[in-house]
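The other protein chains are all here in position, but one chain of the complex has been omitted.
First chain written, first letter: the chains are A and B, and each begins at residue 1.
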Amino acid sequence: MTTEPPELDVFIRLSEVLLDASGLSRSAAAEVYAIVVAAAPARYGIDGSQPPMTALLATFAEQEALGAEGLADRLVSVLYADGTLGPMAKNLIITWYNGGLGLAVLSPANYGAALVWPVISAQPPGLPGPYYGSWAYPPPNLVTEPAVAAAAASDGAAMAAPVQVSATLRTPAEETS
Amino acid sequence: MTVAVDAPTRDELIRQLAVAAELEHGLCLQYLFTAATLKDSIDEGGLTDAELIAVRSWKGTLNFVAAQEMLHFAQVCNLAIAVGGQPNFSRPNFPQRPGYYPTGLPWGLWPFGLDVVELYACYERPAQWLHGAPPEWLPLDRPAASTFPSLLADAPAVKDPFAHLPSRFERPQAVAQETIGQLYTAIALAFQEIRGVIIGDPARQLDGRTMGIPQLVRVVDVSSALRGIELVVEQGEGLADDRPDSHFGAFLTMRQQLVDLSTRPGFAPARDVAANPLSRLHIDNNYPGWRLITDPYTRAVNDLNSEVYRTMLDLLALVISYGDSAAGAAALRVMTGVVAPLGEALTHLPMGTDGSPGDSVRAAFAGPSFEVDYPAPPLPPPPAGKVIVLERLTRCAAWAEQLAAAGLAEASVLAAASRTLTDIVSQL
Partner (left out) sequence: MTDCDVLIAGAGIAGALIGYQLSRAGIAVTFVDAGDRAYFDAATGADQRDELVRRFFAAPVKTTNSAFPNLAAAPSPDEGALNAYFVERGPAPFQSTYLRMVGGTTYHWLGTALRYTPGTFAERSRYGRGADWPFGYDELEPWYWRAEQAIGVAGDDAEDLGSPRAPGQGYPMPPVPASYNDQLVMAATAGLCVDGLPVEFRTTPQSRNTLLYQGRPACAGSANCIPICPIQAKYDASVHLKWAMNPSLDPSSPSGARPARLLTGLTVTRVLVGPDSQVSGLVVKAPGVEERVLTARTYVLALNAIENAKVLLCSATESLPNGVANSSDAVGRYLMDHDVKITYARLPKPAYLFRGPLSTAGVESMREGSFRSRRAAFRIELQNTGWSWAAGSPFTDVTALVNQGLTGAALRKAVAWQVNTQIELNGLIEPEPDPSNRVRPSATLRDALGVPRPELTYSIGQYSIDGAAAFWTAAQAVYQRLGATEVAEVPGWQGAGHLMGTHRMGTDPASSVCDGYGRTFDHPNLFLTGSGLFPTVDAANPTLTIAAVALRTAAQLVEAFTGKGDAA
């Protein structure tokens, strides 16, 4: 478990906007926060006076103050134009989805908080369940083809080339039997 | 030709099989309800990460036992068809007085707890003890309703409307057998004793492979009938030397783990779910222990789920009574893709407050009540039967979409249910 940073509420709101999610786990959020901070450069800005997380949350707060209408789009365009805050935002999203970033992972207690599993209509592997035979049927949450994926498929296979699994990513479990 | 008046009769056997179908059906729903009340995540509170692993495995076990009850239900259907009967899809609403079935045990929908696990062990207990002795907490002598005080805490003092009748009157009850094991023993005996007992059309026997239950025995003669009965009894109470691998054994293990984990103060494996929630009272809700859902949204979601559940029974009727295998596949998808997730969602939705005394301390959340309406005329054969089912599924899809559009709790589950129902309709 990680101690709660004072800005945790803002961080959770930022996460919810970037992920289009709600009801994020507070204790997982504290750990994601720590992982994103650890992966960011030490200082931010011309004079290096600001920790990057402070800048990230301040930028979010500025956009939030402008109103909820179009907040996600504004926020992403502002953050992604920034060579430090953009990658931090991406790390934040990846950490929430994958339950970790590189060799940094959420604690066992928050293992089930990784978003990728519900997003793909599955459950976190290794937590018991859901139930015998469930795999024989489509999951309750059917998946439909998004416009983006359709475009990617038509212009020729974004993922066609074998992806090299770097040591900092989780390697797939080697099959053993 | 002489007719022995006391010998088992076909009529009696058909009625016993109808009771067995109700018991298997009802137990299946009880297990599913209880499973749905178990927590999924440490974010729900009351669980450490190690405890979560145990709680989720209990959920898996309850769901597995429920799935085997579905197999048993199908087996009873095949047995009934073989002796010239019809599958029985009907059952009373929950709760019913403990004497409704001669088991003398509470019959209802309960959130997970020690009493409930012990109750389930009682339901699945062996008919006789050849080796070893029953655990001391298991009431063996006609387990009385009073053994499970917490389950009936909401019921008023007079629990049995027939209790005032003098003993010379036979109490109303479905069958005479006290345990499910004894009921099946009587059924097996009838199969052996009734001459020419098999008169059903073998072509009407359900093939379990089409329904994901390959163990289902097609009943074409007495020996296959006995095999089918043995399968049900073995999985329920187990063989004498193989009790751990029965439902009874699984509940024993679960109880011990629950007792062990409960030594930690604050351990809370289940959501705060009401026992026997109901959207409305039905003509057969003449025994207390229920609690009405007053939150209008929760009520609507529960009504939708009950409607989908009833439609699933009709899909099962289409496959079991009329051999429509596409309906069988649809029934499985309705069960796994809609009834299961909506049931779980209901355990997150509020019961609502009605301002009655004790309101503030009662359980906060609802659960799937699986309500059935009376009268429920049997589904006509296809094509009419199929049209009726398709119309209902289509209506349920629209209903789920409408509820999702309200944007309240669990809206994403309702939206997903709507998409699944639409997909099922497109494939029927």
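The definition used in the following text is that contacts are C-beta pairs under 8 Å (C-beta built on N, C-alpha and C of every residue); 3 or more make two chains touch, one makes a residue touch a chain.
This one's a predicted model, so the numbers in the text were calculated from it and none came from an experiment.
Contact with the chain that does not appear here is found for just one residue of B:Gly45, B:Pro135, B:Pro149 or B:Pro244, B:Pro244.
Contact with the chain not shown here comes from a single listed residue; of A:Ala30, A:Ala55 or A:Ile94, that residue is A:Ile94. In the full complex, chain B touches the omitted chain through residues 49-50, 53, 56-57, 60-61, 63-64, 212, 214-215, 235, 241-247, 249-250, 253. Where chain A meets the omitted chain, the residues involved are 17-20, 72, 76, 80, 89-90, 93-94, 97-98, 100, 102-105, 107-108, 111, 116-117, 119-123, 125-139, 142-146, 148-149, 153, 157-163, 165, 167, 169-177.
As a convention for this text, only the chains that are shown with their structure count from here on.
Averaging C-alpha coordinates per chain places the centre of chain A 41 Å away from that of chain B. Per the touch definition, chain A reaches chain B in the complex via residues 25, 27, 108-113, 127-134, 136-142, 144.
Residues 35, 40-43, 48-49, 52-53, 56-57, 59-60, 63-64, 67, 212, 332-333, 336-338, 340-341, 412-413, 416-417, 419-420, 423 of chain B are the ones touching chain A in the complex.
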